[in-house]
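Notes to accompany the following structure.
The complex appears here without one of its protein chains, the remainder shown in place.
Per-chain residue numbering starts at 1, and chain names A, B, C, D, E, F and G are given in the order in which the chains are listed.
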Amino acid sequence: MTGSEAVDLGFARVDIGREARQGLPEVIYGTGKTAAEIAAIARTLLRHNTGPVLATRVDGDTAAAVLAEVAAAAVPGSTYDASARLLLWRPAAPIGFAVVVAAAGTADQPVAREAAAIAAAVGLTVTTVTDVGVAGLHRLLAEQDRLRAADTVIVVAGMEGALASAIGGLVACPVVAVPTSTGYGAGLEGITALLAMHASCAAGITVVNIDSGFGAAMAAFRLSRVVNRSTT
Amino acid sequence: MTGSEAVDLGFARVDIGREARQGLPEVIYGTGKTAAEIAAIARTLLRHNTGPVLATRVDGDTAAAVLAEVAAAAVPGSTYDASARLLLWRPAAPIGFAVVVAAAGTADQPVAREAAAIAAAVGLTVTTVTDVGVAGLHRLLAEQDRLRAADTVIVVAGMEGALASAIGGLVACPVVAVPTSTGYGAGLEGITALLAMHASCAAGITVVNIDSGFGAAMAAFRLSRVVNRSTT
Amino acid sequence: MTGSEAVDLGFARVDIGREARQGLPEVIYGTGKTAAEIAAIARTLLRHNTGPVLATRVDGDTAAAVLAEVAAAAVPGSTYDASARLLLWRPAAPIGFAVVVAAAGTADQPVAREAAAIAAAVGLTVTTVTDVGVAGLHRLLAEQDRLRAADTVIVVAGMEGALASAIGGLVACPVVAVPTSTGYGAGLEGITALLAMHASCAAGITVVNIDSGFGAAMAAFRLSRVVNRSTT
Amino acid sequence: MTGSEAVDLGFARVDIGREARQGLPEVIYGTGKTAAEIAAIARTLLRHNTGPVLATRVDGDTAAAVLAEVAAAAVPGSTYDASARLLLWRPAAPIGFAVVVAAAGTADQPVAREAAAIAAAVGLTVTTVTDVGVAGLHRLLAEQDRLRAADTVIVVAGMEGALASAIGGLVACPVVAVPTSTGYGAGLEGITALLAMHASCAAGITVVNIDSGFGAAMAAFRLSRVVNRSTT
Amino acid sequence: MTGSEAVDLGFARVDIGREARQGLPEVIYGTGKTAAEIAAIARTLLRHNTGPVLATRVDGDTAAAVLAEVAAAAVPGSTYDASARLLLWRPAAPIGFAVVVAAAGTADQPVAREAAAIAAAVGLTVTTVTDVGVAGLHRLLAEQDRLRAADTVIVVAGMEGALASAIGGLVACPVVAVPTSTGYGAGLEGITALLAMHASCAAGITVVNIDSGFGAAMAAFRLSRVVNRSTT
Amino acid sequence: MTGSEAVDLGFARVDIGREARQGLPEVIYGTGKTAAEIAAIARTLLRHNTGPVLATRVDGDTAAAVLAEVAAAAVPGSTYDASARLLLWRPAAPIGFAVVVAAAGTADQPVAREAAAIAAAVGLTVTTVTDVGVAGLHRLLAEQDRLRAADTVIVVAGMEGALASAIGGLVACPVVAVPTSTGYGAGLEGITALLAMHASCAAGITVVNIDSGFGAAMAAFRLSRVVNRSTT
Amino acid sequence: MTGSEAVDLGFARVDIGREARQGLPEVIYGTGKTAAEIAAIARTLLRHNTGPVLATRVDGDTAAAVLAEVAAAAVPGSTYDASARLLLWRPAAPIGFAVVVAAAGTADQPVAREAAAIAAAVGLTVTTVTDVGVAGLHRLLAEQDRLRAADTVIVVAGMEGALASAIGGLVACPVVAVPTSTGYGAGLEGITALLAMHASCAAGITVVNIDSGFGAAMAAFRLSRVVNRSTT
Partner (left out) sequence: MTGSEAVDLGFARVDIGREARQGLPEVIYGTGKTAAEIAAIARTLLRHNTGPVLATRVDGDTAAAVLAEVAAAAVPGSTYDASARLLLWRPAAPIGFAVVVAAAGTADQPVAREAAAIAAAVGLTVTTVTDVGVAGLHRLLAEQDRLRAADTVIVVAGMEGALASAIGGLVACPVVAVPTSTGYGAGLEGITALLAMHASCAAGITVVNIDSGFGAAMAAFRLSRVVNRSTT
C-alpha cells in the first residue's frame, strides 16, 4: 500500500489502485465537478485500469461535453443513461448475480434507475419492480416469486419507507434499503424513511444513505464478490 | 356557555358541562395526580353527570386507594383494569359501533389495551388483533375479513409504524394510527413512527399522539357519534 | 386480491381495483409527473372505473395540457380548480355528509381549498369558514353553530396550530387537523404545528401530514362511508 | 462598575452590586447546590443588601437545613413555600402592580406556583387562574374580566401551549408565556410548546424558558419597574 | 364580544374591533398577499378605525401598487419605509415611551429596522444602537448610558445571540430579545440564537420569534400601554 | 402463505413458518417480556421447528428462570451467554462463512459480543477484533490481513463512527456498520454515529440500527445464505 | 478600552482598535454587504491600521467593484483570490509558523482554499494536502511526514468527517477541524460532520463552524501568536 497508486491531477488525486484492492475503480461523483474535471479523471482511470469506469449524477449537457472530450481519446463503448444520470465506459461482463430493484412508487424511480444502471454496469443482472408500495399489498404479493428468486433485493422507498420491512419479511436473501427524499412535510426530505428503515421490525435488512442508488448498487457489488469468491 | 358549568375543587376546576356538550365528561389523566385528587374529581363527575367516568394512567396502588375512597361514596359498578391502567365507573351500554384494535407486536400491547379498554368503556364494541406487523404479511392478511368488518380500525405500532400504511390500503373505513415508543435507537421514542405514519403512502389515515391509546379511543368515540346521529 | 387488478403503463402500475376495495380509485399525485403521464393514468382510471377521478397538485399549464389530451378521449364533465390545484373528472353525487373546513388565517387558504375541493369531488357537502384563529376568539365563537352542525370538521392551521384544540373542545364530531407550513422561524415549516396538534389538550382530535388538504379530505371520505354503511 | 462589588466565597463569587444596578439581588438557583452553599450565599446577600433574598428550586430537606443555618444568623421573616420550592427572606412590600398567572391545566401548577410566589416576593400583587386551557373556552372566557384587569399576564401552559395565543388576543397588556414540560410524546418535554408560543398568531406576546416560572416573574418585575419609574 | 366586529372581504375577515380591544388594529402581514388584497384590508381598517394602520413585509413594487390604490381613496399621511419593508398610514402621536433597539451586527439591521419603524409608528420614541456584539465589549459598554435610559430595550442578534444576556445584565428595564437568521452552519437559521436566548443566564429577559422585529415592537407597545394606564 | 403457520399463545402469535421461509425462526426479543413468556415462545419454536432458537437482550436472572422452565421440557444444548445477553438452544452447525466483528473501542464490546454470539449461533464462523479505532491507525492496519480474509466485516463503533469508513476502504467484501450509543454529548446516544456512517465516503457500506448487534448478525446470515445457494 | 476606537460609518461601526488588542483588524464578512459598504470599511481599516486587511466571501463582480473603488484611494498590494473568494490588502510578512490544510475530498476544496488563503494572508506558511479521506488510508499515510512537520493541522472534511479523528491520532500538534456541508442526505448540510468531529475518539482536537475556513485560519493565527510570544 503506497502513495504511488495515486495520480495527482492538481484538483484531485486519482486512486488508481482501488480496482486491484476492491475490484472496481473509484466511481466519479459528478456533482460539483466540471466536464473537464470529470473527463480528466475518467481518462486517468481508463488508462491505468482495465474494468468499468463510471461517473454518477451527471446532467445531460455535462455528459455530452465529457463524452466529446473523452471520445477524443478514442475510448470505445461509452454511454450516457439520462434517466440514471450515469456516464459509463467499459461495462463489466455479467457475472450471474441477480439483483431485484423494487421501487415503492413512481416518484422513487430516479433513485431506482441509478441503482439499477450502476448495478448493471458492474456486472450484476438487474430486474426492476415498480409501484409495489405497502398501501397496495396485492401488487407486492403478486411479485413474490420474482423477489424470492433474487440474490439481493434493493428496496427504494420514500415517505414512510415501509416497503423495506414488508420485503424483509418476504425474502430470505440480503435486503438493502434506500430511503428517498420523495414526499413532503413529515417525510423530512428522507430522514423519516431512513429512521423508519432502521427501526424496521424485519430482521437483518440494512440501509444506505438517502437517495443513494449508488450506495445500494455498490453494496450489492460487494455481496456479489463474496459469492464469486466462494464459487471459484 | 357559562363558567357555572365548572366546579372548583381548589387544585382543579372540573368541567361538568362537557358531557352535555360532547357526549362524555372530561377523562381524568392520572399521571401526577394523588389518589385523593383523582377521587375528588371522580366524585364530582359522578355526582353532576350521568354517563361513564374514567381515569387513565393510574397504577395499581393508586387505583386501590381511589376505589376505596370513592366506594365510600357508594358508587356501584366501578372497576380497575390493570393491563390498561384504567379506572372506570358506570361504563356505557354498547351502541353497536365496531372497533378493531390492531397491534403490530407484543411490545405494543399496553397501548393497545388502553385503547381497547377506553373504547369499550364508552360503549364501542372492541375486537383486538395482535402480532400483525408487516414483516409477517401472512399474519396480517389472515385477519383481512375481521379488519374489513370494522367501522373503525385503530392501528397501534412502534418502530417504523408501517402497519398503518398496510391496513390503510386494506380497509375502506377510518384508520386511526397510534405510534408507540417501543423499540430503541432510530425509533427515537416513537417520533420516527409518528412521522412515518404521517408520511404514509395510504390516503386518509389519521394519527394521534405517541402512546396515546386514549386519543385513539376518543377519536373512535367521536366517529361513533356521527354514525349515531345519522341513524337516529 | 390478485395482481391482475393493475394496469401496467411502463412508468407506473395503475391500481384499478381500489375503487371496488375502498370506494374511490387511486388519486393521482401530480407533483413530478408530466402532463402525458397524468393523462395516461387518468384515461386508464376513467376507462376501468366508474366513479370520480382526481389529480392533485397540478399547476395551470400542466392542467391545460392534460385536459386537452384527455378531452381528446371524449370524457365529459372535467374541470380544473386553480385555487385548489385540482383536476377532476366525473365528480361524485352528494351523499349528504356535512364537512366544515375551518382555516385559521388567510395564509392557510391554499390548503383549505385543496381539502374543500377534494371533499366536494368525492360527494361530501362542504362549507368553508376562514380567519377564525384563536387570537381572535370572538370570530371563532361566532361560528359555533355552523361548526356544531358538521359531521366532521377539518381544521387547517399553521403557526402554532392552536385552532385544532379550540375547535376540538367546541364540537362533539370528529376533528381532522391539518398543520400548514405557513409562518416563519419557530414554525419550522409546519413541524411545530404538527407536533402541537398532537400534544393538544383536546381529546380525540386526529392529525394528517403538513399541508395535506388531500389527506384530510380522504379521512373525511372514510368517515362518510361508515355513516353510509350504517344507514343503509 | 468594579470587581469590588463581588464577595468571593471560594465556590462562588456573590454579586452584591446587582440590587443597586437592577433593583433586586442575584436570585440563588438551588439546583446542584448544598444547603451550606445556599446558606452562605443567602447570608452574604442578606448582609450586603437590604431587599428580598430568594432561593429557587430548593427541596424540603435542603430548605430546612438552610433555614436552620441562616436562622442561626438571626434573620427574621424567612419562609419556605414547598409548592413553589422557594426559600424567601425579607419579602418586598407590595408596589401595586397586578399580575395574573393563568395556568392551562393542573399539571402546570408547579410552574405556576413558582411564578406566583416569586412575583409576590418581589412586591407584585398576584392572582392565579387555573384550568383555563383552550379545549374548554368557556372556562377561559369566564375569566376575561380578571385577565383584562391585569398589568401583566403570565401564561403557563404545556402540551401545545395554545393558551398563550388565546389570552394574547383577549388582553391588551403584556403577556409573558411560560412553556411547561408537561404532557408526553409529541410534546417533546416542552420544546413543542416553546416553539408554538413563538409561532403564535397573537402579536406581541413574549416567551421565557421551559418551566421557568422564575423567568416569567423576573420579566414581570422588570415591567413593574418601568411603571414605577414613570409614575414617580 | 360579537362577530359583528368583523368585515368579511371574501378572502379575509377583517377584525375591526381589535383597535378598541387592544389599542391597535390588526397589523397586515404582507407576505403572500397581493397588492389588491393589502389595499382592501387597509381601506377597511382606515374606514372603521381611527388609529395607525400598518402592513409589514411588503416589497417595493407591491408597496407602490398599494399606495396608488389606497391613495385613490384619498387617505393622507401614508408612507413606505423600504429598509423596514413597512407600509404605514396615520402614524400615532408619540406617547413618551423610550425604546432602544440594539443590533449586534450589520447583518441584523433589516430586523432592527422593522422593529424600530413599527415601534415608532405606534407612538414609541425609538433610538437605535448598532454593532454592539459581545465580541467587542468596549463598544457595548460605551452605550451603557443610552441603554439604561430606556424604558425597554429590544435586542436584535443572530449567530449565538449572546448580546441579550449581556444587555440583560446591564439594564433593569424589560429586555425583549429577537433572534435573527443571520450567520450560517451551526446558527441553524436562527434556531440556535432563539434557544440560546431562552437559556440565557440573565434573569427576566423575554424572547420573540426569529426575525420578528414586528413581534418585539408589539411587545414594547403592550408595555407602553401599562405605563400609560398607570400614569393616567 | 396461510395464517395456520402461527401458534397463538394469547399474549403473542408465534410465527412457526419463518424457519421454512427464511431459514431461521423468529428470534425472541427479550426486553419487556417475562421469563414465562420467553419460555413459552421458546418451547413453541423448539417444538415446531428444527433449527436454532434464540432469545436476545435477556438479563441473568431472567435467563436462569427461562432455562429452568424450558429445561423441564428436556431440551438439550441450551446455553446462556451473559456478555452477549443471549439465550440459545440448538446452535446451528458451522457453514464455513467467515465473519470478522471489528469493535472500535472497549465501550463498544457489549454490542460486538451480541453480534458475535448471534452470528456464531446461526452457523457463521466469527473472529473478533477490538480496539481498532481510527485514532490509532497502526492498530487497525495491523489487522488488515484478518479483515481481508473475511466474507463479511461487521463494524461496531460509537462516537463518530469513523471506523466504518476506514474499513470500507480496506476490504472488498460486504461491510455492515453498527452505530453504538457509547460516548456522550455530541454523540447524541448513537444518532451521530448512525448519520456519520450513512454519510461515509466509503462506497457500499450498509448500516443497521443503533446498538443492534442482532441486526448486523442477521444481515450477515442473509449474506451467508446467498453464498450457500450459489455453491450448492 | 473606550468607544473612541470605533469609526462610525452609519451602516457599521468599524472597530479600529482590534489590531492593537488582538494583532489583526476586524475581518470584513462580505456576505450581504454591497461593494460600496465593503470598500468603505476597507478604506477605514487601511487608514487607521497598519497590518493586513481582509474581506471574505466576496464574489468576483463585487470584488472588482471594491478593488476599483479602493484602488482609487491608491492602496497598493491588493489582490483578489477567486477560488478562496478573498479580497486582501497589505498581506503580512511570513512569521515562520507552518500550517498544513488537509482536505478529505475534492468537494471540500473551496473551504480548504478559504482557510489556506486567509492563513497565508496573516503571515502563516501554508501547505495543502488534498484527497486524503479515510476511505483511502494509503493516501493519508503517504502524507504522514508532511503532517507531522506542521505546527498546526487544519482538517477540512464533510460527509462523516472521519479525517479529523485519523489525523488527530497521527500528529501531536494542534488539530483544528472544519466540518463542511458537502454530501447529501444523512450529512445534514454539515451538521453530521460537526457532531461527529466533536464525538471524535481522538483526544484534543477542536472544531469550528461548518464551512468556516475563516474560523480555522483565525484559530491558527491565535496559536501562532502564542508561539511568537514565547520565542521573543
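Heads up, the rule we're going with is that a contact is a pair of C-beta atoms (placed from the backbone, for glycine too) under 8 Å apart; a residue touches a chain by one contact, two chains touch by 3 or more.
Values in this document were obtained by computation on a predicted structure and should not be read as measured data.
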Candidates E:Pro91, E:Pro110 or E:Gly133 - the one touching the absent chain: E:Gly133
Given G:His48, G:Arg146 or G:Arg225, the residue that touches the chain left out of view is G:Arg225
Applying the definition given at the start, please give the residues of chain G touching the unseen chain. 21-23, 27, 151-152, 169-176, 194, 198-199, 203-210, 214-215, 217-223, 225-227, 229-231
Across the whole complex, the chain not displayed is touched by chain D residues 1-3, 5-6, 11-13, 15, 17-18, 29, 31-33, 37, 179, 181, 190-191, 194, 209-212
Sites on chain E contacted by the missing partner chain, in the whole complex: 104-105, 133-137, 141, 158-162, 165-166, 168-170, 183, 185-188, 192-203
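In this text, only the chains that are shown with their structure count from here on.
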Scan D-E, A-F or A-G for the interface that duplicates C-E, counting it as a duplicate when over half of the contact pairs agree by residue number. A-G
Mean-CA-position distance for chain G and chain E (Å): 37
Inter-chain centre distance, chain C versus chain G - centres from mean C-alpha coordinates, in Å: 52
Which chain C residues reach two or more other chains? 136-137, 141, 169-170, 185-187, 194, 198-199, 203, 209-210
